[in-house]
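Shown here: the complex without one of its protein chains, the others still in place.
When the chains are written out, they are named A, B and C in that same order, and each has its own residue count from 1.
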Amino acid sequence: MRIAAGVDVGSTQTKAVVMAENGGKTILARALVDTGANVRKAAENAFLAACHNAEIPATDVGFVVGTGYGRYNISFGNAQLTEISCHARGAHFVCPTTRTVIDMGGQDAKAISVGSDGQVLDFVMNDKCAAGTGRFLANAADVMGIGLDEIGPLSQRSTRPVRIATVCTVFVESDILSYLAQGKKGEDIMAGVHLAIAKRTLSLARRVSIEPDITMTGGVARNLGMVRALEQVLGTKMQVSPDAHFMGAIGAAVFALEKMDQSFESSTWRPEHAAGSGH
Amino acid sequence: MLTFERTFEQCQELIADLSFERVHRWKEQHPGARVIGYFPVYAPVEIIHAAGMLPVGLNGGGDRLDIQYADARFGSFICSIIKTTLEMGLRDHLKVFDGILFSSICDSARNLCFVMKRNFPDLYIDFLHLPHNPSSTASVDFLASEYHRLIKELERIGGKPVTEAGLQQAIALYSCNRQLIRSLYTFRAQKPHLLRAWESYVLIRAGHFMPVEEHNSLLEESLKQLSQRSGKPRDSIRVVVEGAFCEQPPLDLIKLVEDAGCYVVDDDFVIGQSWFVEDVPVGGDPVFALADSYVNRAVYSSVRHDFRAPRWEGLAEKVKRSKANAVLFLIAKFCEPAYFDYVLFKKKLEELSVPHLLLEFEEKQFTFDRVRTEVETFVESLVFD
Amino acid sequence: MRLVAGIDCGSGFTKAVLVAQNGSPGSSILGKGRAKSGINMEDAARTALTAAVEDASVSREQICYVATTGFGRYGVGFRDIQITEITSGARGAIYLFPGSRCVLDIGGQSTRAISMSDSGKVRTFKTNDKCAAGSGMFIVRAAKYLEISIEDVGGLSLQATNPQPISSVCAVLAESEIINHVSAGVSVENILRGIHDSLAERAVGMLKRVGMQGEVTLIGGVALQAGIVKALQEKLGVKVNVPPDCDYVCALGAALLGNKRLAMKESLASMQPVS
Partner (left out) sequence: MGDAKHTEYRGSIHQRQKELMLKWYERLNEAAETGTPPAISLMISGNCVELLEAFGAVPIYPEVNALQLAIRHQSLEPILAAEEIGYAPDNCAYVKADIGCYLKGITPTGSKLPKPDLVLCNFVGCNTYVKWFEHTAVLTNSKLYVLDVPFLREDNPSQADIDYVVRQLKELVSLLEQITGRQFDYDRFVEAVRCSAQVEDLWSQIKHLARRSPSPFDAYFDAITLMGPLYVYRGTPEGVEFFRAALEEMQAKVAIGQGVYDQEKFRLVIEGPPPYPYFRAFRDMFAKWKACTVASTYSTVGGLWEFGARHDPDHPFEAVALHMLAHNVTNRNYLQRYEQIRRYLEDWNADGLIIHFVKSCRLFSAGQGDMRDYVTKTLGIPTLYIESDLEDPRYFSEAQTRNRVDAFFEALEHSKLTAAV
């Protein structure tokens, strides 16, 4: 049995997945830690925690693929791949019928069109001037003075969402304050915010061709309010796995196993991908 | 005859109607006749009218249209009107049109013309090059030939032959229309407490969607009604609004400016649909007369270049004429022509020590507290001491 | 003694001050109070005012005029007049520092540069562009991400040895920059000072746009952070006044303007019989 791991160093959280290959690929364990101020430490902790959860010594892990924004800093990763490739591969692993991935992370929103074997056919990421990202929601929650995990449920209680014109954080904050001053209900404001991002994400996804099945990945997928808002504007259901926020790490682990499999000869693995390069 | 206030409501509904109901009705009443949209200023409406077609002003989708597709075609840092105009097309709002006319306004608008050509191959979409070098003797001849090119195109797509008589008649009708608009502006400059900016705005914008003959009678009736209006002056400062010649601000924003203590005594909303400072001369070659009027007698704006009569002098003149205390720059987000002109306008106004305030707007805006605070502060800075 | 109240209904907190009617300069603030702003601005205003009344140990009845300012100024039913926080900020600043001709107001949501006449009348002002990571909220978020308390920000920033500038003009991208600095192993001190520097940089740019002159008075919650004041001093090279109660300045300005208004009203009233 061959064992490999994927580590996804995100802007706010770092995720690690340990995966085994014998016959089929199976996830042995997952781990999640806050990224915080020390990225390398976070990556190591997540990796070790995952090994611990899998009840195996770290030395049993034959190959580690790093992804996410911190990937160039992971000293122990054998190779690095972008989270775009990893989310596509992860979504394909969890739901092989996936043809479109909508990923909403802390720093970026992405739409990826995925081929039948999980490869990236096309992808787009949020415009500079309209980052409908996880942080946008977090900031909105800040202004409302409520916790990030509350906003989803709150927004679902809404009966008439307010109209939010922009997905520019600076503007939306003053919009929210104005609506508060007008005595609008918190749920209606949050619902408006969710809808605004959903619409923005839809027009992002339209740039690649939206084919079923659509799988949503990334931390924001844990926000049921956001999922429902997206499904509303898409007019269709999405695949949302409980592992949605691990998708990058899962994809990285799958790549790691494939790398160990000698029959897969890709030149993706070249020195400049190795740890620390790119700086 | 319904009350005067109802007229404003009707105009407001007309402007807000993205299904162009009124235009559809005109088409039913005129079987086989064509409708030409224009985007959105300095279009040779006389020529379109003379071809037996209805010219319709296209001014974006305002705050009533959610962008679903256009964002994918025009990315960041592009103004709203570009996106909502394309969106209207992609969402089948423009079915009533047989053609759309673009002209030299800005790079984004020009590119939009050709993007629409690709996306709507069945529509007649054309770009008119308006001269940027009025001091050259060649400019009028060139524009005349450009107008003749347009005439051929309109005849090709089923317009009736454009005759000299037809053109003369159209010129007369539109000169009348512009006279009426000028008297509306004069009235407001003299009695701003009797005619609010948003009211004159909707009266004029309504002309986008109806034959000029009907708009003329609407304006005549309104002017009659106005003369009987009464009201008591408010304690407000007189401002000129400059910068919203293309993309239009939300109506609530225009209202806000006045509620916050300003009389808008002059503005350049869609350049008042005026185009020219004086009537197009009658007699002689009408096409040449139109070209000559654009090159030598057009209303200044940030999308027209005439270095013989700089735009900042035009603004200074406007301030003097309307006895304004200050200038409010109302500039659409990402509107490059307006933002460039702001620098030289500002320079001129500061030489004349005329106070000014810059406000940025977007078609879609639902809360106005930021803007309100700025306008109020501006007013306070002029009234308190 | 009759009193005039100024209430600043900000997005975060509501602040109230009391001054004596026609209070002679120096008498200044008789009492002040604050309350957390909530959905209902009026409640917050009432609570803050009550606190001020207690602080001044006077009675509510002595208050004969109430001027509100700040973003919730219209939400207070018992006001006599409302004034924007820009106008009131300028008045408050000139009252506390007669030498100041510019005010820099760095609040939670926005940054403002104001130039004014020697009477404290606003000449020109500029609010931060939409795409500017220039508000107090931005620092709060950065602190949150860096896992330090907002109180420590100022002090830590002063210990920076090699500040890392934040170049992006968009708040969202600027936050990404911070994250990238962190992943690159830049120290918290250097990141914070970098934030303060770029914030100061932008503020100075705004001051230049409204016309730098005289002393600069810094108001708004962020003024409490030593780091930003130092950064400003360095970049401006002129005296930067920081009032002791920097977050009460707008309320004070409102009270003073209210005082003026009241006096005007009464002199007019006294003239009525004549006419």
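Structure notes:
Please note the rule applied: contacts are C-beta pairs under 8 Å (C-beta built on N, C-alpha and C of every residue); 3 or more make two chains touch, one makes a residue touch a chain.
Because the structure is a prediction, the values reported are computed rather than measured.
For the chain excluded from display, the touched partners among the shown chains of the whole complex are A, B, C.
From the options B:Glu46, B:Asp98, B:Asp292 or B:Asp341, the residue with contact to the unseen chain in the full assembly is B:Asp341. The residue touching the chain not shown here, chosen from A:Ile56, A:Cys95, A:Met125 or A:Ile210, is A:Met125. Set against the missing chain, the residues A:Asp8, A:Asp108 or A:Asp175 yield one that touches it, A:Asp108.
Only one of B:Ile78, B:Leu154 or B:Val240 touches the absent chain when the whole complex is considered: B:Ile78. The chain not shown here is touched by just one of B:Arg6, B:Arg25 or B:His132, and that residue is B:His132. Contact with the chain not shown here comes from a single listed residue; of A:Thr26, A:Gln182 or A:Ser209, that residue is A:Ser209.
Seen across the whole complex, the unshown chain contacts chain A at 69, 81-85, 107-108, 117, 119-125, 127-128, 207-209, 266-268, 271-272, 277-278. In the full complex, chain C touches the omitted chain through residues 129, 131, 167-169, 173, 176-177, 180, 205, 208-209. Those residues of chain B that touch the chain absent from the view are 71-78, 82, 104-108, 110-112, 114-115, 117-119, 126-127, 129, 131-133, 136-139, 141-142, 145-146, 149, 303, 305, 307, 333-337, 339-344, 346-347.
One rule holds for everything that comes next: only the chains that are shown with their structure count from here on.
In summary, the chains found to touch both chain A and chain B are C.
We define each chain's centre as the mean of its Cα atoms; on that basis chain A and chain C are separated by 39 Å. In chain A, the positions touching at least two other chains are 128-129, 174, 177, 181.
In chain C, the residues that touch at least two other chains are 71, 110, 130. Chain A makes touch with chain C in their complex at residues 9, 11-12, 36-40, 69-70, 73, 107, 128-129, 131, 133, 135-136, 139, 142-143, 168-171, 173-174, 177, 180-181, 183, 279. Put simply, chain B touches chain C in their complex at residues 333, 360, 369-370, 373-374, 376-377, 380-381, 384-385. The touching residues of chain C, counted against chain A in their complex, run 11, 39-41, 71-72, 74-75, 109-110, 130-132, 135, 137, 140-141, 145-147, 170-173, 175-176, 179-180, 182-185, 188.
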